[in-house]
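After the structure tokens below, expect a handful of questions from me.
Here the complex is missing one protein chain, while the rest keep their positions.
Coming up: chain A.
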């Protein structure tokens, strides 16, 4: 990974250390905006670049916030409040960046994605590298993106996608951007390990971090990444996409969850069907298999493995006319970590 050329030079031993990170997390824990902003500004005054502080402090802290929320040591409210403080820190640091001296890029989160802090960090890091960056916000509808692209004609779109089940929507946004003559650089874990699914849907490149985004923009963007994107590898894609709601309904009826869990389970099933459609789109069983493994943990309190097997089995029966899709479902069922009472 090439560091941005205009990065100031903090000596290697002057990386932002764990004590600083811990102090910052304490500010987040206390929802202490003033303290958090002061700490971040202090680091910049100390000679760290805005990019360093955003990536090595704010983004690192956010991973810890996510972990605390996942493990249940923080409530949703605490997580929201902490994120809100970090957003204000990003704003405060962004305000210190000088006027742009390079092209114009647009940052958008895939429709349905609301965790925008990572995208805001990318926005400010890319801005600090000299670009004019417009942040379109969380959950950007494809048509808003298109009208914005036609109005402003930017050099590139940076598209963030965190969850692979949103890949189908990401594909729609990539297609729309390419059709407007603007290449897309993808970012985030939603595009698969090492971003392996990014090119399948027509993105010009993929990066894991804000610094990657800067490095990707250093390379010239070719016109071959505009126009029609690579087509889906399988006719079944459109067929399954069309039957999405029906499939969710069938699977929900088969699981028949207790009423007070019904909405959660229905949402979980919808995500799984989306992941299936995405797996067909990018032609990779790994997507569905990983997603099923992840869902298994999320659904543990709702019946776990048994519920998943019921859902996958129902989908297999409903989609018998698409043998390749059925094969994917079977692979996901067999490939997921085995459970004593489960796969078979």
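As a convention for this text, contacts are C-beta pairs under 8 Å (C-beta built on N, C-alpha and C of every residue); 3 or more make two chains touch, one makes a residue touch a chain; residues count from 1.
Throughout what follows, contacts and distances are computed from a predicted model.
Out of "Tryptophan synthase beta chain", "ABC transporter permease", "Serine phosphatase RsbU, regulator of sigma subunit" or "Glucose-6-phosphate 1-dehydrogenase", what name does the UniProt record list for the absent chain?
Choosing among "Tryptophan synthase beta chain", "ABC transporter permease", "Serine phosphatase RsbU, regulator of sigma subunit" or "Glucose-6-phosphate 1-dehydrogenase", the correct UniProt name is "Serine phosphatase RsbU, regulator of sigma subunit".
With the full complex in mind, choose from A:61, A:90, A:269 or A:312 the residue touching the hidden chain.
A:269
Pick from A:111, A:212, A:290 or A:309: which residue touches the chain that isn't shown?
Of these options, the touching residue for the absent chain is A:111.
Check the options A:226, A:295 or A:314 and report the residue that touches the missing chain.
For the chain that is not drawn, the touching residue is A:226.
If you put the missing chain back, which residues of chain A would it touch?
These residues touch the chain not displayed: 31, 76-77, 80-81, 83-84, 111-112, 114, 138-139, 143-144, 146-147, 149-153, 169, 178-182, 220, 223, 226-227, 245, 248-249, 252, 263, 266-267, 269-270.
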